[in-house]
Structures are given as C-alpha cells and as structure tokens.
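A protein chain is absent from this complex, but the other protein chains hold their places.
Every chain is named by a letter (A, B and C) in the order it is written, and numbering of its residues begins at 1.
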Amino acid sequence: MKKLKPEITVHFPNSFDEPFELGLFKNMLRIRRLEELCAELYTQEKIRGFLHLYIGEEAVATGVLSQARAKDNVIATYREHGHALLKGLSARSILAEMFGKRTGCCRGRGGSMHLFSKEHRFFGGQAIVGAGLPHAVGLALASEWLGEDRITFCFFGDGAVAEGQFHESLNLAALWKLPVLFCCENNFYGMGTAIERAQSQTNLVEKAKSYKIQGLSVDGMDVDAVVNGTRQALFWMQENKGPFFLELKTYRFRAHSMFDPDLYRSKEEVLQWKQRCPIEQKKKTLRQKGLLNNEKLLAIEKGIQDELSDAKTFAEASPFESPEDLYQFVYAGDGL
Amino acid sequence: MKKLKPEITVHFPNSFDEPFELGLFKNMLRIRRLEELCAELYTQEKIRGFLHLYIGEEAVATGVLSQARAKDNVIATYREHGHALLKGLSARSILAEMFGKRTGCCRGRGGSMHLFSKEHRFFGGQAIVGAGLPHAVGLALASEWLGEDRITFCFFGDGAVAEGQFHESLNLAALWKLPVLFCCENNFYGMGTAIERAQSQTNLVEKAKSYKIQGLSVDGMDVDAVVNGTRQALFWMQENKGPFFLELKTYRFRAHSMFDPDLYRSKEEVLQWKQRCPIEQKKKTLRQKGLLNNEKLLAIEKGIQDELSDAKTFAEASPFESPEDLYQFVYAGDGL
Amino acid sequence: MRISYREALKLGLREALTKNPNTFLIGEDVGAYGGSYAVSKGLLKEFGPHRVRDTPLSEAGFVGAGIGAALGGLHPIVEIMTINFSLLALDQIINSAAFMHHMSGGQLAVPLILRMTTGAGRQLGAQHSNSFEGWFAHIPGLIIFAPSSIEDARYSLEFALREQNPVLMVEHAQLLNDEDELPEKNTSYSLFSSNIRKTGDQITVVSFGANVKKCLAVADKLEKQNLSLEVIDLRILRPLQLELVFESVKKTHRLLLVDEGWLTGNLSAEIGIRVAEKFFDSLKCPILRIGKKEVPVPYSKHLEDLTLPQEEGIELAAREMLK
Partner (left out) sequence: MRISYREALKLGLREALTKNPNTFLIGEDVGAYGGSYAVSKGLLKEFGPHRVRDTPLSEAGFVGAGIGAALGGLHPIVEIMTINFSLLALDQIINSAAFMHHMSGGQLAVPLILRMTTGAGRQLGAQHSNSFEGWFAHIPGLIIFAPSSIEDARYSLEFALREQNPVLMVEHAQLLNDEDELPEKNTSYSLFSSNIRKTGDQITVVSFGANVKKCLAVADKLEKQNLSLEVIDLRILRPLQLELVFESVKKTHRLLLVDEGWLTGNLSAEIGIRVAEKFFDSLKCPILRIGKKEVPVPYSKHLEDLTLPQEEGIELAAREMLK
C-alpha cells in the first residue's frame, strides 16, 4: 500500500457547521449509492458502453465541489457521475442518459462518459484523457474576459499528467494567470499502470511548481482535508489571481472500468485502502462528534434511496429519442 | 538585452590543446561562412523554400558537437546546417541538397529544413517544432537495447519547450533512464515571441528538474563554456546512465527566417548581443594566448573558402533528379 | 477597390475585431511578429494584446483553449500557423470541437474559427506542404471554407462568425499575393454555395483553393480555341454544396476534378462518385481527376511541380475529354 505522506498539515477550522458536515457525508453517500446502482444496472445491461466507477474516491468530488458555486465551471473525465451529481445535475437526468433515453442530460447522445449540462455549467464528461485541460484554460479565459466571477474546476487523473496537453495547459494558465483550479485525482493508477511506472517525478506538486503554479497535496480519503485544501486553494486564487494545483491522493476501490480484470494490483493493497473508506471515516467522526446516530443515518439512506429509485423509475419509463432525430445536433443553429 | 546569469561557473581545464582550440574556432567560422553563402544564394534564388540561419549561435553546435563521436546520434531542427556540417556531412552534400540536386544528401527531396545522413547518424532536419524529441528517446532506447555505446544529442529551441512533445519526451527519457543529451538552444525567441511571453517559468533547467532530469545552463556565446558544459553533462551521463538537460543561452543575429521582417525586437538588443559574437570572442582569446595570428587566420579563412567554393561549384554542376524517379522513396524496399 | 487576397483577409479580421467585442485573434506569432504570412500585421497595434494574443508553441493547448473560450461565451478566431501543424491539434478539432454539440445533446455549441494557411508550391518540403482541407471534409460537425477569390477572402470570416459551429478557414499560401477588384457586396452573396467562376458548356471543371486559378487559366486559354469549360469553385468543403455542380454537369455531361489532395481518397473522389451516381446514364465520358501525385511533396522545384496539379495536365485532360 502506498503511504500518504503527511506533506501538508491541513488545519481544520471550526467553521464546519453541522449541516455542512452532514451534507458532506450525505453527498459522498449519494455518489456511492448512485455508483452501486449503476454497477447493478450495468450487469442488467440497462447501462452499456464503458462504465468507470468512482467508488472510494467520493471525498474528492464531494470536498472540492462543496466549495463550488453554481456559477463556477466544472470539467471532469469519464469517471464523472459524482461530479455531475454534485454540480447539480439531477440523478434522473444522469441515469436517463446512461439508459440512452431522450430525457437524459444529453438526450442519449453522450452516455456515461459524456455527461454535460449547460445549465449547471458542467462541461463534460471528456473521454480523451487530458483533453479537458485546455478547455478549462479557455473557459477561464472567457470568464476573465467577460468580467465574470467564476472559478473553473478542472478534474483529471494522475495518468493525464503524462499527456502533452497537461503541459501545454498548465503553462498557458500560468502564463495568462487564469482562475483554473486544477484538481488532480491521484489514485495512483492510470488503468493498470502505477504512477511510478508512468512518471519520473511522482511528486505532482513539484511538477506544478515547474510552471510556477502554486500547489498543495491533500489526503483525498479525508473529506474534511479536501474541503480545507480547496478552501486554501481558493483563498490563494482570490488573493493572487492565478491558477492553483490541488493534488488529491485517493484510491479507486473498484476496477478501472467494468471490463478491467484488475490484475495489476494486489488484493491486500486494495483492502488496506478500503480500510480508509472516506465514507466510513466521516461516519465515525460524525458519530464521535454526536452529529450522527443510527436514526439520522437511516433517514439519510432513505432519502438517497428515494432519490435514486425515483431516478431509476424515471429513466426506465422515459422514451427513447425518435429515430428521425438522428441528424439533430450535428450542427448548431439552422440545421445545416 | 537579456543578461546571462552566471548560474554555473564552468571550470576550464587545461586539457584544451592547441589543435582542439583552433578546431573550435575553425568550425564556428565554417558554419558562419556556410550560412553567409546560403543567404547569398537565397537572394539569388538558387536556394528556395524556408531558410533559417544559425548566425550568432555557432558556439552551441560547435561546442556540443566537438564532444560527439561518429557513432553518436544527432537530431536537430530546421536551423541545422551547422549541426549537419559538424556531424560530418560534406558541404557539398548540404549545398547540393539546398540546390535541390540529385547529389544532395537527400537527393533534393528534403531541402534546407530536412538534411539527413544515415552514414553520419544525423537524423534530421525536423521542421515540426518539438517532433524530434520523441525520436531522440527512441534512438536512445534502441542503442541501449542493442548494447551500443551511443549518446543521442537532441537539439531544439526554447520555443519547443512549450510543446506537449517536450513534456512527454523528457518524462519518457527520465523514466526509462535513456542516454539522451537534450540540448536546448535558448535564443530567447520562438519566431517573434520572446520567452517571457511563452513560458511561465523561464528557468528551463528548473523545468528539466521537474522530470528529475539533471540540468545545466551555460553561456552559449562562449564556445569554451559550451565545451565544458557538454563535457560535464557527458561525464554525468556516463556515471549516472540517464538523460541530461543542457541549456545553451544564445542569440540569433539574423531574422528567424528569410521571410521575417524582425519587428519584435529592438536594434539595440541585437547590437548588444552581436558584441558577444562567439567567433570574435574566441578569436580574441586565441590571439591573446598566442595561438592565432593574421597569417594563420588567413589560412583558415582560405581553407574554408576553398571548401565552400568547391561545394558551390559541385552543387551548381550537379544534375537534378530524373523526373522518372518522382515515385522513388515513397516506400522502402520492394517499390510498392 | 483593387486589393490583395492578404489585404482582403486582413479587412475581414479588422471588421470582425471592430464589430464583435467578444472576438479575438489568437495563435502563434499573430501579434508582435505580424502573422507568419503577414495577414495580421498591424492588428496588434490597432487592437492591443487583449484582442490579438500571441501564444506559445502549443497547438493542442491553444486550440483546446479556443474551444473552452467558445464554450464560455466568446467567439475566438484561432490561427494555426499552417495546416501542417493542425495535426497536433486534431484530437481537439475532431473529438471535441466537432463532436461536442452532438454529444451534449444540443446543449453546448462551439463557435470557434480556425484559420490556417494551406498548400504546397513554395518548395517547403514534405512537412510544410500538406493540403489537408479536403481530407478534413470527412468530419461531421465541421464547416470548412476554402476562400479562393478576393471576395471570399474578404467575407468568409463574416460568414464564419455567424455560425455557432466550428469553422475551418483555409487560406492557400499561393493566393496571398494575388490581387483583384473587390466587388461591392451583393445581398445574395453567400459562402454556403459553390461559385461559378467561369461559365462554359462542354466540361464542368470543379476545384477549390489555389487550384481554381490554374483551372481558370486553362479555361481562358481553351476558350480561344473554342473549347468551353465551366469552372466551379467549391468554396465550402463541408457541408458540400453541389447543386451548381449538378446543374452544370446536366449541361456539359463531362466532369473534370482538380484537387491538391493526394489522388487516393481526396475530396474529388467524393464529388466524382456522387456525380457518377446521379448522372449514370448521361455522362459523355468517364470523370477525370487530377490530384496531387502520391508522394510526400519534394523540395526540389521540378519534382514539386511534377507532384502538384499543373495547367498543362489540366489542359491535356480537358482536350482528352473532348476528343
């Protein structure tokens, strides 16, 4: 098991109030339950294509996006159901999309890897590793140009760091001092390739520094640490007007995708990480603080179950796009 | 004018013997005179296409390649006449190539930007900025694989550092500990774009370090400094078996190419750099050391003039490739 | 007003920057250098570095940033110095710019203009002499303009800016210095149609970009010998607008295609097969195609000339068809 080095001591302010803390817990659980449902629906062949689960990594999206406002931009990868959900897309529109239905957020065109919502400023759902980073640079350029107070949150994996587009984007963002929060979800693997076999320098904050980008590494299994790290980053960005690099050390409990035989890591390694489950950890501290008891927990689970079974019913009942609409949306505007 | 920071104190050993020192001088002058001839032939429309002159930067190729053996690999850019010449291509084969003649090193197919010589292990002549770096990685991989004692010298400009391929290549070379000497010819401009407007981090050795690649910055206007820096680099590579990053701070006295109106820098800046002409500097120290007098100088100039006028005559007299051979060399081997 | 193609492009750029506050020109050396083909020379001074923005050498990065900026509410004009370097950004152009409107179920649009110089003929060697514009016409989601007249050079940007789609504007290097009278703007003028550059009734000659010039020269020459060629400039390569081509073939019953793409799989193959299908019974002779010879473009002038479509070859083909 890779040990998380305590490089950064994140300071917990007392400003975490009860509803906020419970919200973090609930949101992590929403992602978990949504993902579990997706896995089940996948085995039932209701969801098809590639499916990449976020189970184990929930603290990252939850902690970071707890600090995002509706007006902020978010870009994520193909492992983005949780990010989409927390940015405001309804479970209905997400599930319906994965069912390929007309009521899906992308009317069935995108699927699991391509969730988009203009309304919620959720710009993908990008299945080409690294290709979202330049988009984040451009979105930030636009908001700065238009005088809009927006942060662009850009999520990507440790694997993406090796791509040329990572390099080009970090340089552009730093050169032009753009408000992009680069959120690197370091789960120590890009598919089956461990970070040590992919990066000559595995300290990713050091890499960011080589672009003169301020960076911070946080424990991505601890949602409070993620919140604090994100607050620190945003505070810095506010003061300094420029990009920031946040590394979130985390782990995926499941295989890379539903096709992955998971041959490249040991059962023990996975097991050890599972003992640091972000949801269980948070549950424990909430209980210790007296903010959570069995009753409350049941109510939360019930609420989530209601949300998801409603979404599932909705997705199942929804119609497919009409075949005549095949040629729609190839060109915007006058229907070229 | 950009000041060269004396970041590295290069130590001059006494092992520079007289023929070696005079050789450095002569080789710089060979490049200079070749380039001047090219410029002249270009205005006469004997050489066509793009033509990128190296005038002002001669100490770089000369110093670095003084340490290259015949068996070493070299990759360079479109500003590569000097590198080709010092790697052993004859002035004849270079000029004939630029004339588009059959006797050119590439039988007229390549032109100024695409000099190649298999015999001299000169692998381009690459006109896509940054695209030579991965080739260097592969050449080094091959030599290591085959147990060959070769260094791969890879030349590229400061502008190339922004390309994704720079990033991918440095990571691969470091990850796989390959014997590539990355030689960054930092002339402070990529076409009309000053390095401060292209790089968030202008300290390029710092950038190399972010791949855990050892680096060194030397004064590329001082051929002795270049030699020493290269020796240091090669010594390190010998000891440590891995890539090395050499930054050579230099300046091009001429425009980017023959098409460039040179609007983006001041006359004063150019003038100040010209006062640091590597050839004039070396001439002065050689005179001071008593290694050069007018007579010797004349002899050297005469030798070069003979070489070049022979080459020019050869190029002019050479035949063009036969039109029937248009389809040659599209596929290697059986003439697909 | 008699102006050059280069000046016409610049007029278009100036107008775009003046009229549309959310438009900007971005790319390698568009500013301080003045544009590698001098198209944007002076615009930095006129509009400032906010509107005319130099970038580092990062084709994927700044094309992708253009996509992001378009998503964020701007209408960027991105210059990729030449079409050769567009390969470095092709993933962004295809998998993101061209597909995103569709993948998002119509929610997002990518109003992005990608200008690039294209074409061979200046002895730049294989890596700097590609003409990929016809090839790119394979990709749904893209709009591709290939202005070949002064008028098109002047107005194509205006039409591109009306789009909410990614538009490639390919400017052939061999046209930049050409001069011609800029006609008054006609209200019926549109880039979304091909353009009959010369009328005739014996052979329909279809081309685009700089090769239209060569076709026109041949048509002018043959006219004096009472051979009548109709020259059609495609002008927009995707979505293809072939109505005028079909009308013309209905009249001439003969089709000659001239294209700077390598013969195999160039855009002319597509036009040819469509005409072959539509006029199965009425063509008087087989369709002829003149493409780039299937070699990487060589540096040496005589070999480069041999590689590219030339007037002699076009004339020969036309005569052959009328035999």
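Methods note: contacts are C-beta pairs under 8 Å (C-beta built on N, C-alpha and C of every residue); 3 or more make two chains touch, one makes a residue touch a chain.
Keep in mind that this is a model prediction, so the values were computed, not measured.
For the omitted chain, the shown partners it touches in the full complex are A, B, C. Annotation: of B:Gly82, B:Gly108 or B:Gly159, B:Gly108 touches the absent chain (contact as defined above). Among C:Gly73, C:Pro140 or C:Gly313, only C:Pro140 touches the chain left out of the display.
Note on the undisplayed chain: of the listed residues A:Gly63, A:Gly82 or A:Gly164, the one touching it is A:Gly164. Contact between chain B and the absent chain runs through residues 73, 104-110, 114, 116-119, 123-126, 128, 131, 133-143, 145-146, 164-165, 168-169, 171-172, 175, 328-333, 336. In the full complex, chain A contacts the hidden chain through residues 48-50, 97, 100-101, 106, 108-114, 126-130, 159-160, 162-164, 190-194, 197-199, 259-261, 263-264, 320-321, 323, 326-327, 330.
Take chain C: the residues that touch the chain left off the picture are 60, 84-85, 87-88, 90-91, 94-95, 98-99, 102-103, 125-127, 130, 134-135, 137-141, 238, 240, 261-262, 264-270, 272-273, 276-277, 280, 283, 285-289, 294-296, 298.
Basically, only the chains that are shown with their structure count from here on.
Most remote from chain C, judged by the distance between CA-atom centroids, is A.
Here the CA centre of chain B is 36 Å from the CA centre of chain C.
Contact of a single residue of chain B with at least two other chains is seen at positions 162-164, 197-199. Those residues of chain C in touch with two or more other chains are numbered 55-56, 58, 60-61.
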